[in-house]
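Note sheet for the following structure.
The complex appears here minus one protein chain, its other protein chains still in place.
Per-chain numbering from 1; labels A, B and C assigned in written order.
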Amino acid sequence: MSDDRRVVGTARSAVFSTYDRLFVGRGRLQQAVIGIVLLAAVGLVAAGLLAPQSDAGRLFAVLTADSTLAATLRLSVPIAFAALGGIFAEKSGVINIGLEGLLIISAFVGIWATDVTGSVWYGLIGGVLASTLLAGLFAIVCIEFRADQIIAGLAVWLIALGLAPFLSSVIYGSKNSTSVDTFPTLPDMGIPVLSDAVTAPMPVVGVAPVDIPFFGALFDASPPVYLMLLAVALSWYTLHRTAFGRWVEASGENPKALDTAGVNVHRVRYAAVLLSGVLAGVGGAALALGVGQFTGNGPTMVNGKGFIAIVAYLFGNYNPVGALASTMLFAGLDATQLTLQARDVFQVPTELVRTIPYVTVIVVLALFGRTRIPSAGGEHYESGEDE
Amino acid sequence: MSFSERAHDLLGRLVRASAFERFLISTSALLLSVFIGALIILGAGRMTDCASAAYTIAVPGKFVTTTLPGLVPGVVKSVLPGGLWPSQAVFAMGFCYDPFAVYDLLFLGALGDVLNNPLNSQFATTIAETTILMFTGVAVAVAFRADIFNIGVQGQLVVGALTTGVVLTYVAPPLAGLGVLATIVLLPLGLLLGGVAGGAYAAVPGALKAYADANEVITTIMLNFVATSIALFLVSREKYFKDPESFANQTVNLPDVALFPSWLFRARDDVSLLAFAFAVVVLVGIWYLLQHTPFGYDLRTSGLQPDAAEYGGVDADRTIVSSMTLSGALAGIGGAVYVLMVLGNFQTGVPDYGFDGITVSILAGNNPLGVGLAAFLFGVLKSGSIVVQVGSDVPPTLVGVLRGLIILFVAMPEFFRMIGQKFGSFGRPGEPVATDGGSGGGSDE
Amino acid sequence: MSNFDRREFIKATAGIGAVGLAGMAGCTGGPSDGDGTETTTEESTETTEDSEGTTTAESDVTNVGMVYATGGLGDGSFNDQAQSGIQQAAEDFNVDFNESQPDSVSQFSDYQQQYAGSTDPNYDLVSCIGFLQADSLTETAANYPEQNFQIVDSTVDEPNVGSYVFREHEGSYLVGVLAAHLTSMSFSAGAGSTQSDSTNVGFVGGRESSLIQKFEAGFKAGVKATNDDIDIQTSYVGSFNDTTAGQEAALSMYNSGSDIVFHAAGNTGTGVFQAAQDEGRFAIGVDRDQSVTKDSYANVILASMVKRVDTAVYNAVEATVNGNFQGGETTTLGLDDDGVACVYGQQLGSEIPEDVKTAVSDARQSIMDGETSVPQDPSNVN
Partner (left out) sequence: MTQTDTAVRLEDITKRFPGVVANDNVDLPVERGSVHALLGENGAGKTTLMNVLYGLYQPDSGRIVVDGEERDFASPRDAIDAGIGMIHQHFMLVDTMTVAENIALGNEPRKWGGLAVDREAARRDVVELSERYGFDVDPDKTIADVSVGVQQRVEILKALYRGADVLILDEPTAVLTPQEVEDLFDVLDELTDQGKTVIFITHKLGEAMHAADDVTVLRDGKNVGTVDADETTREELAELMVGREVVLDVESTPPDVGDTVLDVDALSVLDDREVPAVTDVSFVVREGEVFGVAGVDGNGQAELVEAVTGLRDPEAGSVEFDGRDVTDAPRRDRIDSGMAYIPEDRQERGLVMDFDLVENGILGSQHGAPFASGGTIDWDASRTHAEDIVEEYDVRPPDADTEAVALSGGNQQKFIVGREFERDPRLVVATHPTRGVDIGSQEFIHDRLLELRDEGRGVLLVSSKLDEVQGLSDRLAVMHDGDVMAVVDPDEIDEEELGLLMAGEYPEGYEPRSERDAEGVAQ
């Protein structure tokens, strides 16, 4: 009895606290939008259950298909890794707008290294190395030579945007590389026990993990997806629970405080920027190794994902988990957009459907966009001597 | 004071003059990029295969092994008797690409045979590229000076071009019979349309920044994608504005009277000295606006020190919106020029003039007059890259690498100052070239 | 000129890590006439003439300038197909060629003029690949009346331009027939399989345009003509270059029941093949026999709607070599002269049931006989 009451009480307080979080302290416009979104969500679920043949019902079906989750996870990989990298760099006070460039260079080198070595894993390492090198150059330029971080970041992007297709042209005779192997999915990897476990029916329910509706996609993904989830957890842990994480925060908020506490600010910033190179490198290599080819025409295959990553971590308020959530929101919109088009659900022109993620970013930014960047973000810091 | 001291002093003072300093830094950045670009060409020349070397590095070089003994055989013998003189290279490495040849094609190729025929078609391409880059460059510069990072110039250019291309499709044909008179009406109208559309499209992120605190870097990037998609939507469907006669996604061709007259150049070169002159006038006009009008003063003040601008009675929000609008209008006019000078209609797949504009502006230190020079440099690079591709085996994407390197080096003036200080003690420990066009703070103690 | 073999070099230098100068010392690439030999030293004052020297020496060589479409080489379809045409011609005749890959539409006229205006070498033919070049070529050709041009995929009405167009819708109709038959049965071959209970196929397009819609229209018509109940999913990813989007679009189709996806999306199609492999379904290639050009996906490529751009290029070059290049004419390549064709995959072709192949060849005959008329606009497919 008392248990029941406690459950009810907990539920009620959960409802109230959710309500508070959503509505309290917001402007009327924001409240209205949140309200509309909630209503639409409820309406969608209702339509999905009651009128599966209506457009709304089919939209619900699309949203809850496990292919949608699978696509969302895949599309999230490069963005989420770049966003994690961006968090480390920017939290330490170095705004890294060159994430796009890091993705591009690692995408190309990932393919090249795979082609040369024949192993996607070496390819991944190669991509990470390339991206880390470029991030190191960026770090030196910003930290040693006090470059304006925005411009230097832009330069990193432009250099990669030129260099990757250049190298591809030199090596492969065209801006598009040759095709190489790709990452297998978990069930296909042949990892003893694990690969079988996800495809075998579970004891009580009698369904294999990969066949679970919607969430089955979680068990049928490729290694980069698991790496991404792992990286998010590790990043969160590093930032919030280790001394290094505290130093990164202090370095971005008040570098002088860190300096006077006896920690070398430059070294922390170097580490953070290099880490952003490593993370973005995994993302870029995973992106290219997902399709097994580097495409170097125009904005290359990365095509703005580095910039979306910046949006993602700003939305996520520099929290790795938040960044993953907003990444999945964008990737999910993208995935849904493709599926809606294929299934011909709404008769909206494809070109306009493609703008949905971008417009969403703008609208959300306009309504809720007040993120607070670290106090010392973008500022050069020089200890003692040169002041 | 000795002569050398005086010269040194003069040099030091010149270096302290910030415009001159910017120029020095930009030039050094350019040279350094070209040097590193040469190394990349050599490196790439080792990564590819070819029948014979285009370029060889030998130690000792040919001068020592061949030329010198030929010139002064006696001297050589007297220095090192008994065949000790190196008659052939001890070390030599061949490269498939010759950096000097590549740069020759890149920089001189872009000018064509300009001395004999200043109206040659390659030089025409260079001028055409320069003209459009002047607009996008100054568009970025205006925003930069107001401390706004308008990455959306590309999108604003697309919207401007689209509007001009589409609207003139309806306005121009009825007037086509009027000849020059039609041009006098249609050209300004086309430019105005581009300017208004680009300005309106830029006002959106401006207003979002001013009144909703939305970061303009992100909103403008997003709006670039949106502009491209909308343009594709409108010109890929015959029920809207697609040319039904063409496979390509484009509007119908505008009558010649609506376009920039080619005058001295041949029509096929898609260039107009009138458009070029117009771009020059716009640059000077923007310079005047920034330096000599209250609006320019407000804009520069809020770019350098928003708090001081507010203190000086500048309405910060309105300045953000109006500078963004001006920036977008310039980009939109650039789009209109692209349609009215180069294409003759609107077509999807607009080149990256907007992103090049960022590079141009940064290289020019966000100075409207400097934009002219920087735009010409990039006009040369863009036009020259075509010559490189046709005339050599070096991938023209090299130009993209050079572009990135130039920006990187321009971003780190400290590097050049440190080098400068090794050779002399002039130069003040300055601030980096900043996105707001340079800001500093003096300390009191 | 084109005695490079970069791929070989890559294999040969396996394991060399660093890019650029760091790796230079260890590279085994570079000029094949050796490093540090006396001859190299002697030649060191020479510049690019080295590589182009042959053209001036031999006067009877035919020079061809290639201006590719914006997708660029390496797409494994359209541009590569054109390239194989010129490569074949270079093998068969005394032909030298130079290639360029424009980034944007506005560069087409620059490249066309570069070749047309060049005197060293003097180009005998400028081959313009892709319909987007038509507008600029109209102008360029008029300005260089002495220069012969070829355009592929569009018609330019100038006396010095030979135009080559294809009836893509007809070839697409055939692969539509193929797909419709296979999705209606249980078929399994290579790495893929279809289920008979799901009758569903997909089409992935590159950028929306009338040309790509010809592929879509033909494909849909072929499917519907075979079995009106089959669902067809259509997606345009907006680019010929976005492999990731191609992959996601195709995955979404496979996941909602599609057994076979036909793409007309250039390099984007690589993603479609990847998706087919991921999901154990089939794909149909375009432009070239993609089971050859993308051989790592041969186990899911049922067939390809081959469009013989190479033939068009080869024929134009051959005509130029023989001195009988005919400007001002439009050559339309359809099923009858194998300008377009349904070519079965190298690996899977033999496993496709004979009755299906018969149905396809019947449909081919019927089109050639004029009994079947294939629409060119998807909205005309009922």
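The rule we apply is simple: contacts are C-beta pairs under 8 Å (C-beta built on N, C-alpha and C of every residue); 3 or more make two chains touch, one makes a residue touch a chain.
Please read all numbers here as calculations on a predicted model, not as lab measurements.
For the omitted chain, the shown partners it touches in the full complex are A, B. Here the missing chain is touched by one residue of A:Ala46, A:Leu230 or A:Ala257, and it is A:Ala257. In the full complex, chain A touches the hidden chain at residues 241-243, 246-247, 249-250, 253-254, 256-264, 375, 383-385. Think of the hidden chain as still there; on chain B it touches residues 292-294, 297-298, 301, 304-305, 307-315, 438-442, 444-445.
Quick note on the criterion: only the chains that are shown with their structure count from here on.
Averaging C-alpha coordinates per chain places the centre of chain A 32 Å away from that of chain B.
Centre to centre, using the average C-alpha position, chain A and chain C are separated by 34 Å. Contact of a single residue of chain A with at least two other chains is seen at positions 167, 170-171, 175, 296, 351, 354.
The multi-chain contact residues of chain B, meaning those touching 2 or more other chains, are 40, 47-48, 229, 232, 236.
Across the interface of their complex, chain C is touched by residues 65-68, 70-71, 74-75, 109, 115-117, 126, 129-130, 167-168, 170-182, 185, 287, 290-293, 295-298, 301, 303, 334-335, 338-339, 341-344, 350-351, 354 of chain A.
Of all residues in chain B, only 39-40, 42-43, 45-56, 58, 61-62, 65-66, 88-89, 91-96, 98, 100-101, 104-105, 121-122, 125, 229, 232, 236, 246-250, 253, 266-270, 338, 342-343, 345, 347-352, 383, 386-387, 389-393 touch chain C in the complex they form.
The residues of chain C lying in touch with chain B in their complex are 3-6, 8-9, 13, 19-21, 23-24, 27, 29-38, 40-48, 50-51, 65, 70, 98, 100-101, 103-107, 109-111, 113-115, 117-118, 131-132, 134-135, 139-140, 142-143, 153-154, 207-211, 238.
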